[in-house]
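The following block contains the structure, expressed as structure tokens.
All protein chains but one are shown in place.
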Amino acid sequence: MTDMQLTAGQPANANATAESFSKPTAKTSATGTPFTRILGIATVVSMALLVLFGLFLSPEDVVQGESVRILYIHVGTVWVAYVAFGVTALSSLAFLWKRTTSLTWDRIAGASAEVGVLFMALTLFAGAIWGRLAWGKFWVWDARVTTTAFLFITYIGYLAVRGLGGSHQQRGRRSAVVALLAVLEIPLVHFSVKLWRGLHQDSSVADTTKVKLHDLMLFSLFISLIAFTLLFVWLVMHRQRVLAMQDALEDKGLDYALEQRRSEGGL
Amino acid sequence: MEIVVHLSNAVAVLGQFPVLAGASLTVERGEIVLLQGPNGAGKTSLLRLFAGLLPLARGEGTVLGCDLRTNREAVRKRVGLLGHANGLYSDLTVTENVRFWGSTIGATEAEVEAALMRMGLAQRLKDVQVAKLSAGQKRRTALACLIARRAELWLLDEPHAGLDAAGRDELDATLREATAAGATIIVASHELERAGALASRLVEVVGGQIRDSQASPGGEAQSQAAG
Partner (left out) sequence: MFRVARLIAAKDLRIEFRSRVVTNQVLPFAMIVMVMFAFALNTQEVVERVAPGLVWLATLFSLLILVQRAFAIETADGATEAMRAAGVDPAGIFLGKALALAAQLAVLEIVLLVLAVVLYSAKLHVGGVVLLVTTLLAATCGLALVGTLYGGLAAGVRGRETLLPLLLLPVVAPVLIGATRATEAALGTSGAVVSDGWPWLGLLGVFVALFSVGGTLAFGPLIEE
């Protein structure tokens, strides 16, 4: 019906305002704008810096050796995962606040959740490897790890609810409510696991997680946070635009279907 | 005459399918309107729209003074919808069902009794579980629930289906009584003859739109009876 080619990264119009953030025009064949291009470059640069500092320039840890370098990825991804959670929650709130004109908020929530799930998976994976290397265990039952795992599952559920179908407004309202319920639930889970693990003397494991942070290591961690945050924003912006295009496509489909329906009646 | 329903180019979607593609209709109080048209034309969707269940995607609409775009929840308490499903609980008896649905608007026991009597359910079938009723009897029970709820606008989807001749006559009489008491009725039905005799207006629904609207013989009989 339409031949929109979605190639991220190619600038299509020079308008980098909030307008172009959410409204693809008929002429837009890509989700890139000058703003995201700059953002993309910044991301690549900071990732390069991260690789440089993380893999080469920063020293190895006294206790853990080279394996501490995974931390640079792990911390970055877990940070993003929780930021994504926050963004989804806040956009869901924004969506419910003024429902009629802002499907954009709903799409931001959805895009953020998708990216968030990805980063949570990465976090758990990197964390498992680091755990194995650092103190011999893939998994540890402490509050943070368990809560992250729960967040992961909860967001998979959230994405399932988004996929339930119906009009865009319905999807938006339903998933916004589910996201806000998740905000209620996650702290509860965290707190209950914390209380639970407090019963067991896991201090031996807790001690080995303490890494003595050399200045350069701290700096590398800082770069990691920045690099991953930039990556997150870039991904979410593009994904949101893709979702906007999908919605627009469906709306156009609706107009087409309306015509079909009307011709049914011969009116 | 007071306008009970006013639709202007209404578009409603189910998923991605436009069940209503620009329907316009006006109904006044006390009318009995018959919706006719082929299957899939949008009759059921129109009724659900009037009941405040289906959201309005485009266009305008008001029912009983409530705007369907912004305030459709308010419509629901004043409207009675009888769809393809009956909305009954099969494990409860006829009386329990009518009492439950009546009490959602605070109907008294007397009103519940009256509703049962009106639909001929007050004697033999009163304490029978709905699961054991025939289709026609279930229909009558559902109608009794509607009566107990004192709806101002009745929306009936194929109400005659499953009723025998006597049942249909009773239904028609009930509907006439209801309009005499101030209710407005919109019926979707394939039974052109019977419903045509009952209705004051015939409306044809095709392709999600209202094609035609004409007075019907029943309308003349009605205005004659009214004097």
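The letters A and B name the chains in turn, as written, and every chain counts its residues from 1.
The criterion applied here is as follows: a contact is a pair of C-beta atoms (placed from the backbone, for glycine too) under 8 Å apart; a residue touches a chain by one contact, two chains touch by 3 or more.
Quantities reported herein were computed from a predicted structural model and do not represent experimental measurements.
Enquirer: Which one, A:Gly65, A:Gly86 or A:Gly157, makes contact with the chain that was left out?
Expert: A:Gly157
Enquirer: Which of B:Thr70, B:Ser90, B:Thr108 or B:Ser134 sits in contact with the chain that's absent?
Expert: Of the listed residues, the one touching the omitted chain is B:Ser90.
Enquirer: Where the complex has a chain not shown, which of B:Arg29, B:Arg58 or B:Lys77 is the residue touching it?
Expert: In the full complex, the listed residue that touches the missing chain is B:Lys77.
Enquirer: Decide which residue listed in A:Trp97, A:Phe125 or A:Trp196 touches the omitted chain of the complex.
Expert: Checking the options A:Trp97, A:Phe125 or A:Trp196, the one contacting the hidden chain is A:Trp196.
Enquirer: May I ask you to list the residues on chain A that touch the chain which is not drawn?
Expert: 96, 150, 153-154, 156-157, 160-161, 164-166, 170, 173-174, 177-178, 180-181, 184-185, 188-189, 191-193, 195-196, 199
Enquirer: Touching the missing chain, which residues of chain B?
Expert: Spelled out for chain B, the touching residues are 51-55, 73-81, 83-92, 96, 100-101, 103-105, 129, 149.
Here is the rule we go by: only the chains that are shown with their structure count from here on.
Enquirer: Round to the nearest whole Å and give the separation of the Cα centres of chain A and chain B.
Expert: Result: the chain centres lie 48 Å from each other.
Enquirer: Which chain B residues qualify as touching chain A in the complex?
Expert: Going through chain B, the ones touching chain A are 11, 13, 15-18, 21-22, 41, 55, 57, 206-209, 211.
Enquirer: Spell out the residues on chain A that touch chain B in their complex, using ranges where they run on.
Expert: Contacts found on chain A: 165-167, 169-170, 250, 253-254, 257-258, 261-267.
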